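A protein chain is absent from this complex, but the other protein chains hold their places.
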């Protein structure tokens, strides 16, 4: 045979890098990403914690006040309102999940042109929230808006959704649900694609039909899609900012603020000069999110362990 | 397949379904259709209260001409491009490397580094606002496209790394082992073996990040000001401030601003959806 | 120019609307023509955005000249040492003599921190044709104001348009109601934080306000609109008047109202014997402390306040506002003339800047939000005032 | 009473016809196996019986009922899938009881039926587990249990064992055979595995391209194939084919050192294929074939030969007699175990 002549002696002395190639390479590859991420994400999180302990207008000297900002938050009505609104967002935004599932079921057919339909239904997700906000703001206009016009058709008086402190938040959430539902729809469409057809057939032989099939067989199998939809919806709900800023600017009289908006207002807006206070709000928001992050990482950790 | 293929249903049910489809679509896209119609209406329609009727006249050229030649919109659009494209390249490059490191090597802190990226990706980004703004100011990058790009790259890297790492994990590992047995250096494995295999993921991510960044509003207003550096999402609001209540122009402007990601979506639909479902997080 | 200037001069402007923008750019061009060696770079930023961004560019990448507002509104930057002390300019006779009336608004800690370039009256702009139609005249006191209003309402016309989405418009109403109810000094005491919001005198102001609200005097859903979006009510005749600054005239004219249809009157007296005082916000130029070319910047400030430029930039074709230089002449515009007359001869109580310029930023923000809430839900008054009082105690410490 | 009868059954997908008019009678209690190359329509036919595919033309009866247009769940059939198709989110117990639950049986009845089935399949210890926690064989047992619980008249299996490894496959095969004996229901079973077909079937249906090639008991097909396709398909290793020509009463062939007697109706001069099973050939020293490779499996070994025309022949050797690579040998043919096929039509010459 044709054997390549390999030296029978010990191999030539290899450089440090060569000897440690497998150990070192990942860190070389990770370095730029970690650097960027640390500088712009990780360190700022801790900085925010630290800033939240100061009274600082962003211009002059910062004054250390310990937990003063947090103490003030406890009595801040606007903060309370924001917190409640965040809760509303969290709860109502989840409606995107069943709504997305519903549309996905509706569209999960193979008729001519269905691909176009699917992509058009998905369309709202691609739009900027700024545009979505504008569009819905016009939709809600108290007199001229399409909503009022449609209500008038069925004999109901005009309604000022965004001007009504009780309705405004829900109005904005509805606007947010539009793209979010589209997102969940896509997740479910791919989820439905992955449902084992043999299981559906087995269930049909078992006599499961319609709702029963959906409930007992399909939805349990869509669990991964549901999980993802849940995660992105929660994140979306807690990050909601653009829509509020565009549609009501927090109003009327601050009733549609959420934490993320309130902190922007406190820290960076026209009259806001309270970096420390804003940071404290951000920290609270972060702590809320931490619950979900922890949950997410935990389930991912479980999967990693289970998967190997 | 669930629900049951409509082909197996009765003929009336099939017809009903096929007529429902366009109706549902129109209802679903009603707000958007309204904007599209707004954007070709004359100003007089709005002063006369004809908000939702047929356009009084067809003002496509006028309205869009106004947007393109008589406002800062083109500049904002250009800014958006100059912000979005480098961000996409940067984030994808960084995360491809990081994803490779995390997906291929089993060093001890692997999962913790990975979790750092994941967790960072999920933080409410408001918590970064004050420090990042200060950092950008300190770097002298406030109100520059570079400042915005650097931040976006960093923040998106979290998400992209999650995505890339999972993708690489799903690649058959023997491919890498085969290359190792053949004496291919690690970085060459990345370049010649892994990267070509990641093409679908790269495409999906690029499309996805493109839309995310194009549509970003929050950071645009935190880190930039004015038509020098602001992207179109922020531009549209000042455009609107300028044309308060001129719904036809605002609509035209909004549509122009929304167009690139929409085009991107339609051209790269397959990648886009793959991206969403693979990465599965925004 | 007297001596030759060189280098770069960076100017930041917030005059983003088309007309003011053109005015300022033309003015800068004239300045540039006098100093050919000088390389001038102008940046115009959206007016609303400017308000949040000034902080950033003052600390980071400071221009040599920047627009801003007088009084309390400039205090944070003065205190943070971000504005240049320009008392030296105010010592020059050309400025000291001609700009004396605005010196107070530019003074903090006994020093001057910038120069004004324009100011404008506030007051009630109304549809003369509609008033005429229902036989109404310009009111001179509170009762007439209310009875006018009642007549209009009876005929299906709202008395006042307003858009409170961005809150500050409500501040204007509070200013006038408070100035008329208790006078300039009381208002300023409040601004200085010396009066509790729960004070009965404050309640009195709100009680007056409430009369208009309860009548239904304001357009519905004003919380949805910006000030521009509220203009069509007046243009269309759904509302008869607008308490606003003089800058509203231009868009109203643009929307098609002729000078026959549009007129102006001073906010009428409420409490007898209280001297009339007015809001006349002053827009200003400042030199950031971190500026590079302060010499050129000072020269630019001198140029801006010169009588000629003041006459030019404030005329009806340009800003359409009042010049700050006493030697400048006022354009032959019916609103400018009325305004100038009002401010110079019929404002014995004093001239205030505006609610959000006289009150500290945080107080102003909270208060204006409270005003909006009050205008929508007047029954919440006690709650609102209690809240504002809480803020006052913190803000003024 | 609950046999299955197909009457000129046809299946078309759009314009492509994949089942071409099949007539078939499966007796009550019979174990019928469909075999055939991949894509021949085995699964399609089975799924048409199950009602999972529509029948384009023809009728299907189960017992006396015409079920051609009935819903799957109304046909009284149960099906076991290749991939098990267990519901991953349900326990073994729930999986098995799901069908009864859906049809509204009281839970006490479900319980007893599940208990009965799990006894038969020895699944009692796993009732509370989810499928994930089961081995492949256990999963397949659960799938069968699920089929049993519904007490169907007919069981359908689509390659139920092909996802199992060799050892388990043998074990499960035996279990299915036993199950059939125990409950005696009609069963139709699709496979591409020789051994399964031979060992399980009462009746094998050999399909090719949507048509039946031959139907019969396993040993019938093995001993008496109708054509070359069936002859080559049944038996492992496959039958060897050698070209030959009928000359008088004999068949002569390059590949055989000596002429062999012709069988049946072969005509003088007819071109034929001589079919010879590896187990019916023996070797003796000679010159016509060369030993190319030998594979010894312990008790048996396979000798790969190259014939004079380059054709490959496999011969099975038993016991300790072993040929070595390179040996020159002749084939010894047992005239009782020899088949002739017409070279053109490939039909058996009987």
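Here the chain labels run A, B, C and D in written order, and each chain numbers its own residues starting at 1.
The definition used in the following text is that a residue touches a chain if its C-beta (ideal position, glycine included) is under 8 Å from a C-beta of that chain, and two chains touch if they have at least 3 such contacts.
In this text, all values refer to a predicted model and were calculated from it rather than measured experimentally.
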### Query
With respect to the chain omitted from the figure, which of D:106, D:269, D:298 or D:335 is a touching residue?
D:298
### Task
Consider the whole complex, including the chain that is not shown, and state which of D:7, D:279 or D:346 touches that chain.
D:279
### Query
Just one of B:11, B:27, B:61 or B:181 touches the chain that is missing; which is it?
B:181
### Query
Mind pulling the chain D residues that touch the left-out chain?
165-166, 170, 173-174, 177-178, 194-195, 198-199, 218-219, 222, 234-236, 277-280, 293, 295-300, 304, 316, 318
### Task
Using the touch rule from the top, list residues of chain B that touch the missing partner.
172, 174-175, 177-185, 188, 192-193, 196-197, 199
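Note that in this section only the chains that are shown with their structure count from here on.
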### Query
Which groups of chains are still linked by touch once chain A is set aside?
B, C | D
## Note on the structure
So the chain most remote from chain D by C-alpha centre is C
### Message
Which two chains have the greatest number of C-beta pairs in contact?
### Response
A-B
### Query
Roughly how many whole angstrom separate the Cα centroids of chain C and chain D?
93
### Whole-Å gap between the CA centroids of chain B and chain D
54
### Message
Between chain A and chain B, what distance separates the C-alpha centroids? Give it in angstrom.
### Response
14
### Query
What positions in chain B touch 2 or more of the other chains?
133
### Message
Can you give me every chain pair that touches, using the contact definition above?
### Response
A-B, A-C, A-D, B-C
